[in-house]
Structure formats: structure tokens, C-alpha cells
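Working notes, structure below.
Removed from the display is one protein chain of the complex; every other protein chain stays in position.
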Amino acid sequence: MTSNALVAFEAISKAYGNGTRALTEVSFSVARGVIHAISGENGAGKSTLMKILFGLEQPSSGRLLLDGGVAEIRSPAAAVEQGIGMVHQHFTLVPSLTVAENIFLGQEQRSGIFVDREKTSRRVAALSKRFNLAVDPDARVSTLSVAAQQKVEILKALSRDIRLLILDEPTAVLSPPETEELFTRLRHLRDAGLTILFISHKLREVRALASHVTVLRAGRVVGDAQLADLDNDALSRLVMGGATSVARPVRASRSVGAPLVALKNVSQSRGRPGERVSNLDLTIYAGEVVGVAGVDGGGQQGLVALLSGRKAAESGTIVFGGRDMKSGSTRDWRSAGLAHLPADRHKDGSAMSMSLVDNAVAGAHRKPAYRMGALLDRRKMVEATRDMISEYGVRSPGPEAPLSALSGGNAQKLIAAREFASAPSFLIADEPTRGIDIAAAAFLHERMRNMAGTGVGILLVTSDLDELLTLSDRIVVMFGGRIVARFDTIDGLTPDRLGPFMLGLEETA
Amino acid sequence: MSRKALAPAIVTIVILAIVVITVMLPLALTTQDPVGVLETFLFGPFRNLRYLGNIVEMATPTMLCGLAVALMFRSGMFNLGVEGAFYLGGLGTVAAALLLPMPWWAAAPVALAAGAVIGSTVCVLPGVMRAHFDTSELVTSLMLNFVALFVGLFVLNYFLRDPAAGAMASYKIPLEAQLPRIVPGTRIHLGTVLALLACIGGAIYLFRTAGGFEARLVGSNPSFAAHLGLPLRRVMVRSAALGGLIAAFAGGIEMLGLYTRFSWQALPGTGWVGVTVAILARDNPLLLIPSALFLAYLQVGGDLVGRNFDVPIEGVGLINALVLLIATAAAIIRNPMLLRLVSGERSAGLTKSLPKAEAH
Partner (left out) sequence: MDASSVAEFVAVALRVSTPLTLAALGVLISTRAGVLNIGIEGMMLAGAFAGVVVSAFTGSALLGLAAAILIGAALGALLATAVHVAKADLILSGIAINIAAAAGTTLLLFLITGSKGVSSSLPSKTLPTIDIPLLGDLPLVGMAVSGHHILTYTAFLAAPLVALFLTRTPVGIRLRAVGEKPEAAAAAGVNVRRYQFWALAASGAFGGVAGAFLSMGYVSWFGQNMTAGRGFIALAAEVMGGGSALGTMLSAVVLGTAETISITMQGGGLPSELVQTVPYIVPILALLVHAMRRRRIARKSAA
């Protein structure tokens, strides 16, 4: 270790009780007084590593050095004591309190039994002057823009006399000019002697801000270098990994049918950043798989919300199966032939406390097949569930068990079985295999391919580039709520080629 | 059924027994004859047919109120308008029986139907407001209970009051509207049969019809229900309407089954007992029957003690409150260690076997 290192990770590993390995033998060091970026895809282990550094989790093995001495950080409070501050991706601010109250929550400036507002304001003013972060100490946090709230978060961390500041994806919630401003401030802080750990998967920003980058993939360090020594291609190759060699199944040349879903110049400026989209033009034909690539917050969620009736378009036209669906409800989309595998299967895809049967027939329960006069034919429902269980190879204690008794992969298979059973003409598969085992994933891939073969149009949204390149007939890349690239064939396409578009470094469309 | 499946029930029963003893023992000790008090409380209700009948009579309205609560809680609504709906349902039924000219055979059914519709408003309004304006159905239903009470007193005083009755009471309910007694030697009336049928019907509705299925989906995960394209608002309003109709119907059969005049000057508290019944039954319509019978048994035991020993029956109210408290206490009733102990099993993984009382 160089004597200049503020933090050093030495062979840090983290395995969870259920056998998941989040980090394997991670070693690198962070020099004093620099902006050090940590980059990698979702699930690469960045946040686990930061949680360990901030005392939210403990490593399974390996050790952490601060100033060359072994440090055990058992809690966030201990981290603060060691001079480490963190700005989380989701802010921990109380909206109805003022900026000053938030910054000094838990360490209030008192005079008698009261909070000394003047002293607090003065200290905030001093802090914000010292670090060149202008905020109004008396403004309520709820009235502030996201960028201003972030400043408050940073000040809150700085008010605790820290020397290392961790920023977890700080630009995810910011517009480009706000990002620029943040970077200027961060450079100031660095010049004032603070060490900054900048977590980001946006390579352009890493390049703009940091001097050093550590790249994680699948819980391991795959790159650790000065940015000056890396060009864009090398950097995105490090992040995306070598997915190029995946053997792709030979597919029968597929006859693509008529246009199924057509978006023309569709925009929606409301909602959370990742849900906003602008000027989308996209047509999905019957019998093809259209893959959507992009990093988190690229606008894929907005596209899915529009195509599943969860949100109406603000402008433009959406047509599905010949019907105007610009402001169609979920019910309209479903009755017109939509099936939808949602990204969050716990929140949107199922009722975990209800039985397999209930989950398997939900949505189809008004179909004549399940009716017996005015009643539901429970026997037929159980039968249908048993069929799904055996057809999809769902391992379960039985159809009456609660869905929560199933493993992730098996639950997802049952959810897929339900959605696919509705004989859809259009399928949205949103992260269809995230967090499930390889066998289950392969099975679902096979199913989706077969569905496309029978003329179903599929929109595949996934952050797994192997999956994307395996299943898609063509690919669009989204960034900042827009489609920034289109690949009408996937022949010869590699993650390397997609990377720069996904990361906002390039644009063709 | 296996021992494992029965474990939650056994834990519940043991805890109920402890609750009863905890309240009744000190109360008994304040009297001259503690053994006699306990004996009367525990075994008195079984001593003769009339007392057994009392249990059934008392369980009838609370069973129905429990059903109303269960249907609304299952769909994720914390609507406490059952109390007011019960009261207004009773009043509306009597009003209809007194004021509407009807052939004799239609008297009871028409009066009950009219009462049910009138009383249901106490649950429906909070439900509609929740579905469309997202106001807290909890607060609005608590307020509406009192509105129902005073509107009821107004109607009683100005339209139904029999000046010859002495106290504030309505004219006599016409004989042809009264529900027939069905078990000689008791006051058990046709309403009991209707209540049992309603519980069975409630179970069929929840577990065997599309509407009930949708209500359960909305109650257990509204986000999932929205993903499926279910009409959330309509499902909420439907559940509130059903709950209101059933609670008000309970008030109606109580009146036509046991009373000759309407004379309730205050909210009778039956709806609140219904909440306890429903929670004890884990919002399962079929379990409402034993649950209501159990609480009614305690009530009859308390009445007997009150009559014979100069011990107030309010001890039963304390038991009700403790039962309600403990029946929702996950750490006690769903304690994995207790359950394992009872089922004689060493492995974990039993904690999720009970449907959670769907709150909020």
C-alpha cells in the first residue's frame, strides 16, 4: 500500500446466508485528496462495497484499512466518527423540516431547551460558504428541487467533519446542467482536501470527474487504473465484460408479420426521472422480439408504463391492434391482448400471501373456463394451476401453498405461466429473468422464443446484455428518455458496440 | 388435519383461556363466593336450554357484524362504520315495518331490505370517499357512526315514537313483521339461520366468486391488482356496500327477532364486538361462527354472574378488549416458537401459514 492511501480494501469478500456471493476478494486503495470513481453494472457489487465501508454491512472476510491501520466499522455512526460521510441515492431528508434542521438533526445547536435557530443558521451559512454550496438554511426541504436537496445531503455529511465523502449514483436524479454544477462543487471539495468516492455507471461522468477508476464486475475488481491510461472503448469493455462469446442459438428465419404496436412521437414529461420519455418512435411487429437496452433511468420504465396502460401519453399517438391507446387503461391494454411480466414480481407481479392457484388464475378469473354458473370453478382453477406447474416445471409444495413458499425462479415461472396463458398478441417482458437461476432463465427464454414463433410481438426490456443479444431480433437503446440508437439486426452486434450508447457516450438515432 | 395445521388454533385457544382466567379470577376473588362465580361463569351458560339459546341469540348479530368487518378488512379497507350501520339498519327496518303498507307476507323481507339499504350508507359513504378522494375511511366512518345515531334518534322521536309507551320507544313492531322463533324454549329466531347462511355465503363470495376473489386481490396487494387491470375503486366501493348491507341487515334481524319496539338510545356496541369476532376469526367467514359463539358464551356467562353474584358483567368487555388486542399481536399468536412447541416440530417455516389480518 502506498503511504498516501486513505482507504484500502484488502481481499474483501461478502457472501450472504442464502449463498449469494456479492463480493469476492476485492482489493484496491483510494488515494488521499482525489476523486476516485467506482464503476460497474447493476449488481456488480458497488453498493455492497460501499455499505461495508459505511458500516451498514460487515465483510465475510478480508479487512479494511484507514490511514494504514485496520478499521472495523460496525455502524454508520462509527463511520461518521472515522470521518466517513455518505450521500445515498435515496435521500434521507425530512421534507417538512428546514434545511438547517435537517443538517443538524440529532446534533442540534441549543440554547436552553430550545434550538438556537440563529446559531444553526450561522453554522449552515458558514458551512455553505466554506464548501461553496449555496443553500437557504430556512427553506423547507419539501420546497427544494432535487438538486438542491442533494446539496443539503452533502452539507449534512460535511457538517460532521468528514474527510471521505461517498456519493452513490449522485447524478441519477439530476439534469445535465445540474450535473455540471455538482461536478464543479465536487472539484472544489477535492481541492479543499476532501477525498471523494464517486459511484457511477455513467462512464462519461466518470471520465469527466474522476482521476482514478475501479471497475467491478460480478463482485470482483476487473480494472483499477488512472483514467488517463484508459480510452473509452477499453473502459466500456471493462464495464460490460466479454459477453461477445456467447453462443447464440441458430434461429429459424422468422417471418415478421403486420405492425402490432406503433408509437409515433410519444412524449411524457411527468413522473420520476426514469419514467419520462420524449419523442419516441417505435413499431413492434407481430412475431418479433424487440430488445430495449439502457442503463437505469434511461426511460425504459416510462416506455413500459405507456405500453401497459399505467400512464397515458402526453403527446403523440399509440396504436395497438388497430385501436387508439394513447390513454388506454391497463384493462384496455389487457383486453386488447397484452401480457406483461413486470420487473418487480413481488410488488406488481403477484400476491405473495395468496395461494399458487390464486396467483395462477388472477386476471383470467372471469373467463368462462373457470366459471360454474355464478361461481368460480375451483376444481378447474386448481387443474389449470397443476397444468401450469407441470408444464413450466414449477417446484412447489402444491397448488394451495402460498406463493411466498416458492423460490424466486419458481415464482417467476408461475407468473410467466399465468401471463403466457392469456394467449396474448403482445408481451412485455421486463427483466424476465432477473435474480432467478440459470435453468429457469433458459426455460423462460425458450418459451418466449416459441411465442414469437407463433406470431406474438415481444418487447424485451433487460439490463442483462447476454439475454438481450440472445433473444432479440432487433434492438433499440434508450438514454435520457430517448431512443439513441437502433440496430435492425443483431448480427455482429456485441456488448462493446452497445456500451457507448447505453452510457450516453454516443448517439445515432 | 395434521397437528401442524392445527397449531395456530391450539395456540389461540390456550391464550384465550389464559385471558379469561386473568380477568375473571381477580373479579371472582372480590366476592364472597369466588368458586361459585367462576363455576357460574364457565359452566352456567350450558346449564339449561334457555341459556344455550341466549348464546345463539347473542352470536347472531355479532356474527353478521363480524362478516361485514371481515369483507371490508379483506379488501384492505379499515372501515369502522359497522356500528352505525347496525344501529341505523335496526331503525330503518322498524321504520319500514311501521310506515310502509305491505301485505303480511312481505312485511319482514321488505322491512329488512329497506333497513339494510338505509343502514348501509354508514359504510358506503366512507368507502366512496376513500375510493375517490383518498380520505381516511377510518376517521369518516367513526364520525358517521354518530351521525347515524342522531339521525336515528330524530326519526325515532318525530316519526316512530309511541306516546303511550312511556319511555322513548317506537310503536310496536307489527306481529307479521316479526321473525318467527324456531327453537321452542328459547328465543332463537329465523335470523340465526339467516346469519349462518350469510357466513356460508360470505365464504362462498370470498373464495368462490370473481367479485370476492378481486376483493382479496385488492386487499392483499393493490399494486398487483392494478397490474392485472382490476377496477380498484369499484372493488373498494363494492366491499363497503356489501359490508354496510350485512351490518345493517344484522340490526334489522336483531330488531325483528328479539324486540317489540325500537328503543336504542345509544349505539349498542354490537359492531365493535363484530370487530373482535372478525379479528379472532382471522377474517375467515366460516370461522366467524365459532368465534361469535365463543364471545357470546362469555357474554352469557357474564350476564349470569351479574344476575346471581352482584358482579358487573362489564368484566366481559375487558375480556373482549384483551382478545382483540392479543388476536392481532403477531408476536404472541404467530410466535414461531410457540407454534413449533405446539406442533411438536423442530424446523422453522411455519410462520406464514396464517393469513394476516389485512389492515390498511
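The first chain written gets the first letter, and so on, giving A and B; residue counts start at 1 in each chain.
We adopt the following convention: a contact is a pair of C-beta atoms (placed from the backbone, for glycine too) under 8 Å apart; a residue touches a chain by one contact, two chains touch by 3 or more.
For clarity, every value in this text was computed on a predicted model and none was experimentally measured.
Of the listed residues B:V139, B:A165 or B:L341, the one in contact with the hidden chain in the full complex is B:V139.
Only one residue from B:A28, B:L230, B:V316 or B:L338 touches the chain missing from this view: B:V316.
Checked against the hidden chain, the listed residues B:W272, B:F294 or B:F309 yield one contact partner: B:W272. Residues 27, 30, 78, 80, 129, 133-136, 138-140, 142-147, 150-151, 153-154, 157-158, 266, 272, 275-276, 279, 312, 314-318, 320-322, 324-326, 328-332, 357, 359 of subunit B touch the missing chain (whole complex, contact as defined above). Mapped onto subunit A, contacts with the missing chain fall at residues 76-77, 92-97, 101-102, 105-108, 110, 113-115, 117, 270-271.
Convention: only the chains that are shown with their structure count from here on.
Centre-to-centre separation of subunit A and subunit B, using mean CA positions: 47 Å.
Every residue of subunit B that touches subunit A in the complex is listed here, in rising order: 204, 207-210, 213-214, 216-217, 220-221, 223-224, 226-231, 352, 355-356.
Considering their complex, residues 308-310, 329-335, 340, 342, 347-354, 358, 362-363, 365-366, 371, 374-376, 378, 402, 404-405 of subunit A touch subunit B.
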